[in-house]
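What follows is a single structure, written as structure tokens, with notes after it.
The other protein chains are all here in position, but one chain of the complex has been omitted.
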Amino acid sequence: MTAELFVQYLFAGITYGSIYAIVAIGFNIIYNTTGIINFAQGEFVMLGGMIAISLLPLLPLPLAIGVAVAVTMLIGALMEMIFIRWLKNPSVLRMIIITIGISILTREAAIHIWGENIRALPYFVGNEISTISILGARISPQVLWVVGVCGVMVVFLHLFFQATSVGREMRACAANRMAAILCGINPRNMVTLSFVLSAGMGALAGCVMSPITYSQYDMGTGLAIKGFTVAILGGLGNSGGAVAAGLLLGAIEAFSVSVVPLAFKDAISIAILLLILFVRPHGIFGSAEAARLKTF
Amino acid sequence: MKRLLALLPLVLGVILVQILATYTGKQFYLTQITMAAYYSLLIIGLCVLMGYAGQISLGHAGFFAIGGYLSAALTTRNLVVIKSAGWVRLLDACGFLQGGKDSYGGDLLVVTPWASAIFAVLVAALIAVVIGIPVLKLKGHYLAMATLGFGIIIYRLALASPWLGQADGIAGVPPFVVLPGLVVRGDAADRVQNYYIAWGVLLLGLFLLLNLIQSRVGRALRAIHGSEEAADAMGVDIARFKLQSFVLSAIFAAIAGVLLTHFNGGIGPSEAGVMKSVRFVAIVAVGGMAHLWGALIMGVALNFLSLRGVFGSYDDAVFGLILIVIMLFAPNGILNLLASPKKGKVNPAQSETRQEV
Partner (left out) sequence: MALLEIENLHRRFGGLHAVNNVCFSVQTGQIKAVIGPNGAGKTTLFNLVAGALAPSSGIVRFQGQEIQGKRPCYIAASGLARTYQNIKMFAGMTALENVMVGCHLQGQSGFLSSMLHAPWTWDEERRIRKKSMELLELLEIAEYAQTEATSLAFGQQRAVELARALAMQPALLLLDEPAAGLNIYETAEVARLISKIRAMGITVLLVEHDMSLVMDISDEIVVLCFGEKIAEDVPQAIQQNPDVIRIYLGE
């Protein structure tokens, strides 16, 4: 493999890896505040891209993306308020099935609104043939957008949880719900907020990735399972681990294309998921005991 | 005997439906009921796994597809060109192969449906063991995702393997002569016969599973669901019981896959899709989780409506909606809403405390 090709694969890996990391962090945010794995996480990404595409004829691109993210956040909030908020001590099985149901309904709504066509946002800068040269490899500038935006989101989230009072309240709820209630925090609002946050992140990621990877009504399931793989790989609830694991999975996928047929690409990442679940369900970066601590 | 009598109302109902359908000239309904009955075979197996052993599986369409695809591939693969190979001659000598003519009059040498069916079910069971040992150590979300992952892998393999027909699937699967005169195939002429074959298999399955849950094993499974820790301390080998119910439900799924594939004359990748697995879970949930009768009735009814195209392009959406509504408002199934809960039934919503995963 030539050095150029290597860099080419590497950047492909980083691009997808950033997206996976964002989906995984979305899982983590909701998991930390509720203990729920939101199977509809991938649908946020789909919704963000699709709504932005629909708004594009009416609005300039940045505004379309902004509105799409806002609308997806609103949908996230509604999901939580309609389906989850009022359940008292639901079992894990029940929550799994409900979020799966939400994901199906979202997907089915999408197919009736947007059809089965593959769509895409235009490239933010230039077009599909414009490239920039890095270390001899030719990279689309959109790749930098994806990596940049995802990076900014991670930094923003970190600051949000560490430096704002709302962020601290969410951490308090994650650490000890009962104690948080006694301190006057309403955990329900924190749960809604966690859905809003992870919906917004997913939607923004869905917008920046759309020019490269396209958007389609059924992209959510695949993203969800890969995002979950990454979340597990990095240790469920641990967002720093998710970034590292996301880039790792992205790279593995990208390089696997040179070894096995493209059709098996998804099977590989799922096989990794199964392997990790069997061998180290607490993630490759964490220990079993640390996995019980929830960090954003 | 008492246990057989319990099935009598259902048997009478089945006969009544056939007579009504034939009398009113609406025999084509029987075809969809037959298909629905095969799906229900999978569903009652899944009901034991989910409702009694308390383990969710989002990958059971995978086992259905393993059964269906293997049987389809083996019974359509023409071995004539390699008929002199040692292993082909050996299979032939064992009576596993049958000859015939293809539609162009060329010679055909394929595996017999019986041999391929048994092989397919055994492979499904073996895969269930291999997958089940690690998967069933997982709980909650992890188990759900792992089984979902398994289902997707099977789907991708079906879609990617030229040997399995990729997006087209496999067509031209020959009829399955179960016994002389008893043939599983979709011809209009055999509608009534196949209707009874499907119901026969389904009722047999139901009978076996009803026996199972009323036995020592059924008690142990419900105990696992009630409190895994206490069941373990009572000497119930939890890992083994979970694995055995997983394999049992996989076998039911594979048999359903084999029979429906021969009935339809083919199988496509959509049968392995995630939506199928989710749909099966939805039906078990509607039936009341730990409720074999509920699973059977809902399985036949909902699959029938779906196959009739009643839900139109909202087919998947309907099942998604069913899932949510049932889990929100009636986590014990709608039958339990109508009837007062009987003794000795696992109540999944109450028995399951929020486990820390």
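By written order: A and B. Residues from 1 in each chain.
Just so it is clear, contacts are C-beta pairs under 8 Å (C-beta built on N, C-alpha and C of every residue); 3 or more make two chains touch, one makes a residue touch a chain.
The structure presented is a predicted model; accordingly, all values stated were derived computationally and were not measured.
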item	value
Partner chains on view for the chain not depicted	B
Residue, one of B:223, B:260, B:282 or B:318, that touches the chain absent here	B:223
Touching residue (missing chain; options B:248, B:275, B:298 or B:324)	B:248
From B:25, B:86, B:162 or B:235, residue that would touch the chain that is not displayed	B:235
Contact footprint on subunit B, counting only the chain that is left out	3, 208-209, 211-212, 215-220, 222-223, 225-227, 229-238, 244, 248, 290, 343-348, 350-351
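The definition used in the following text is that only the chains that are shown with their structure count from here on.
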item	value
Contact set on subunit B toward subunit A in their complex	54, 56, 58, 134-135, 137-142, 144-146, 148-150, 152-153, 156-157, 159-160, 274-275, 278, 281-282, 285, 313-314, 316-317, 319-324, 327-328, 331, 348-349, 352-357
Residues of subunit A defined as touching subunit B within the complex	35, 37, 39, 83, 87, 89-94, 96-98, 100-105, 107-109, 112, 221, 225, 228, 232, 261, 263-264, 266-267, 270-271, 273-274, 277-278, 281
